[in-house]
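One chain of protein is taken out of this complex; the other chains stay put.
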Amino acid sequence: MSDLVEIDSLLSSNTPLNNTEDGEEEAMTASEVLQKLEEAWLNEKFAPDLLPVKSNLVECMLAQIDAMEANIATAKKGDFRISVHRMEIDRIRYIISSYLRIRLAKIEKFTTHVLQEEEKHRDTDTPLLSDAELEFAKGYNSSVMSHLTNTALRHMPANVASLNSKETAVVPLVDSYVFLKVNETTENVLIEEETVDAGEEIMDLLQGDQHIMRYRPVASLVESGAVSLI
Amino acid sequence: MAALLVSSGMTNNYFSLDDILASQETIPCTFNVKVATMGYLDQSTSDVDINMGTKLDLPFWLAKYLHKGSRGIVSVDTPKTYKEGYRHIFTADPNVVDLYRLGPYFYLFGEKLLSLQLPDTDDIANVLLKTFQGRFRNIMDGSQNALHSDLASQMEKLDVQERQLFAAGQQGLHEFQKWESRESEKLSTSAMVSNHRKRKRIGYIANAT
Amino acid sequence: MDASEIEFLAEKEHVRVIPNFSQDKIYLISGDLGPFSAGLPVSIPLWLAVNLKQRQKCRILPPDWMDIDGLKDKKQEEADSRFFTDMPSPFYMEITQLLLQCATDDIPGADEVRTLIKDIWDLRLAKLRSSIDVFIKSGASHAKLNHLTLLEMNTVRQFLTKALDHMHRLKLCVSGDPAVQQ
C-alpha cells in the first residue's frame, strides 16, 4: 500500500519526466507526453501519407503503463484506485495500439514508397520509421515481391519478367482533402498553385479556425504542429 | 476494422482493379497502317491482316498504346457518350442520365480519354466537372435519406465512383445511428468471420437439398 | 473515424460530481484527480464520472448549459443564424448522450433536454448539408468550418472528402494538368 503511494507520487503530473534526446533538455510531464501522443495519433489517422514516427512518445507511455501495472500488482486487493488506474491504462493502451496499427496499415499499403522515403529520413532527427517498423517494412516488401515473382513474374517472357517499382509503387494521395484546426496563426499559406486559368491562392490560417482543404499545402504545418488534423 | 483501412478512394495505381476495368472501355479507332497477322482482333472479318483504313473499337489501353507517337498506328475518335450530342444532354439535365449504363466508369474513363488529345478535349473535361456538380445534390440527399426506400433504384443510375460516394454517405449516416442507439458500444464479431459463418450455413442448406 | 472514437475523446471532458465517499488524491498519468470528500463537488473526466455513477458512488451535476431555458434559446439562435453558432461544448452531443444514458435521474427535465439537443443537432446537420451543396457548386477549393463539432464533421467526413477529392481531379482535368491524364 505504501508502495503505491510512493510510486504514484513519482508519476504525478507535476513531476517532469526526463525525455531527453541527444543531450537537449526537454522536460515534459507524463500528461504532456500523453497529450502529444494523442495529437500524433489523430494526425496519423487523418494524414494520407505516413508521418515521421514518434517513438519517444510511445516508449515513454509504455514505460509509464508498465510502472503503473507493477504498482497495481503490489496494491491491496479492493483498493478503489486500482480500477481507476486500470481504466486509464486501457485508454492509453488503446491510443498506442491504434496509432501503431494505422502506421502498419500505411506501411503495408505504401511499402515501396515508404522505404524510399525512409532513405531520405534515416539519418535525420525525424526518422520516418522506428527500427522495428523498418524491419517489418523490409520483410513485408520482400515477402510480397517474392510471392509475385514465384507465382507469376518468373514464368513470364524474359523481357517483362521484372517489376519496375517506379511504375508500380502505390503512393499516398497527398492531394486528398482533410479537416484541420489551426494551433498557431500562420500567414501566407499557398493553398492553390497557379494554374493556366486561375491565379495562385494565398490565405492566412488564423489560430482556432477550422478548415477543410487539401493535405498537400498544409503537410509541413502538420509536422511542425502549427495545425492539427481533426 | 475501419481503422485499418487507409482512405483509399479510387487510386490510379498499377494494381487497382477499378483502374484496370475502366481502361477496358472502348474507343473508335481507325488503322493508319496495315497490321500483318492480327486480323483476328477484328471479329467482323476473316482476313488474316488488319488492313489500312479498318475501323475498330479498341479498349483504351490498346488504343492509347497504338495511338502514341507521331506515326500512330491508329487514329482515335471520341466515343459516342462523350460527343457533343450527349454533352448537351448532360449539361441540360444531368440528373436524368443513367451514367452507369453509359459508363460504368463515366468519370474515370473520361479522364483517361483526355490524354488522347482529341479535338474536343476541353469540352469533355468541362462536361465531366459540370455533370458531377449537377448531380451532386441528388447523390447527397439520396445517400442521407434512402434508409427506408429502395436503395437499389436510387443507386442504379450512378456511375461506379458516384456509387462509392453514395455508399460513403450511407455509411456515415449508419455509423452515426449505430452510435446514437448505443449499438457501437457492443464488441462484435469481425465482419469476415460472420460473413464466413453465414456462407457456411447457406452451403449446408445447399448441400442438403 | 468511428463515432465511438469521438466519444472516447469527449470522455476526457471534465464534469462535476458529488461523490458519496472520501479518497485522497489519485495520481493518474493524465493528471491528478481529487481529493474526493463525500458530499463535496469535484471535477473529474467523464469516463470516470460515468463509471462512478454506474457503481453508485456519485451523483453527476449537469453542465451549466444542460438547462432547458438555455437550450431553448440556443435552438432559436441556431434556427435564426445562417452560420453555425458556437456551441457551449464542442462535445455537446456526446456528453448529452452519455449523461442521459447513465444519469437520467441527475438531469432535471432529461427528456426535454434530449429533444432540444436533438433538434439543435438536426438544425445544424441540415445547415451542413446545404452548405456542402453550395460549396461543391461554387467549385471553391477550401472552406472554413468554424464552430462545427467533431461529431458533426464526422457524419459527413468520408462523403465530403471523397466528393472533394473527385472534384479536385476533375478540376485538374479542366485546367489541363497532365498529372491526371495518364
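Order of writing sets the labels: A, B and C. Residues in every chain begin at 1.
What we mean here is this: contacts are C-beta pairs under 8 Å (C-beta built on N, C-alpha and C of every residue); 3 or more make two chains touch, one makes a residue touch a chain.
We adopt the following convention: contacts and distances are computed from a predicted model.
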Hidden subunit of the complex - UniProt protein name among "AP complex subunit sigma", "Ammonium transporter", "Piso0_004814 protein" or "DNA replication complex GINS protein PSF1": "DNA replication complex GINS protein PSF1"
Neighbouring displayed chains - absent chain, whole complex: A, B, C
Sole contact to the chain not displayed, among A:108, A:209 or A:223: A:108
Omitted-chain contact residue, chosen from A:27, A:152 or A:190: A:152
Footprint left on chain A by the chain that the document does not show: 58-59, 62-63, 66, 83, 86-87, 90-91, 93-94, 96-98, 100-101, 104, 108, 131-133, 135-136, 139-140, 143-144, 147-148, 150-153, 155-157, 159-160, 163, 168
Residues of chain B (touch criterion as defined above) contacting the omitted chain: 1, 3-4, 14-18, 20-21, 24, 33-38, 41, 49, 59, 61-62, 65-66, 73, 182, 185-197, 199-200
Residue numbers in chain C that touch the chain omitted from display: 2, 4-5, 7-8, 51
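Please note the rule applied: only the chains that are shown with their structure count from here on.
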Of A-B and B-C, whichever chain pair has more C-beta contact pairs: B-C
Averaged-CA centre spacing for the pair chain B and chain A, given as whole angstrom: 34
Chain centre separation (chain B, chain C; CA means) in Å: 37
Chain A: positions in contact with at least two other chains: 45, 98, 173, 176
Shared interface positions of chain C, touching two or more other chains: 157, 161, 165, 174, 176
Contacting residues of chain B [partner chain A, same complex]: 3-7, 9, 11, 13-15
Residues of chain A that touch chain C when the two form their complex: 8-9, 11-14, 30-31, 34, 45-46, 61, 64-65, 68, 80-81, 83-85, 87-88, 91-92, 94, 98, 173, 175-179, 191-192, 195-198, 201, 203, 208-214, 230
Residues of chain A touching chain B in the complex: 45, 48, 98, 101-102, 105-106, 109, 167-171, 173, 176
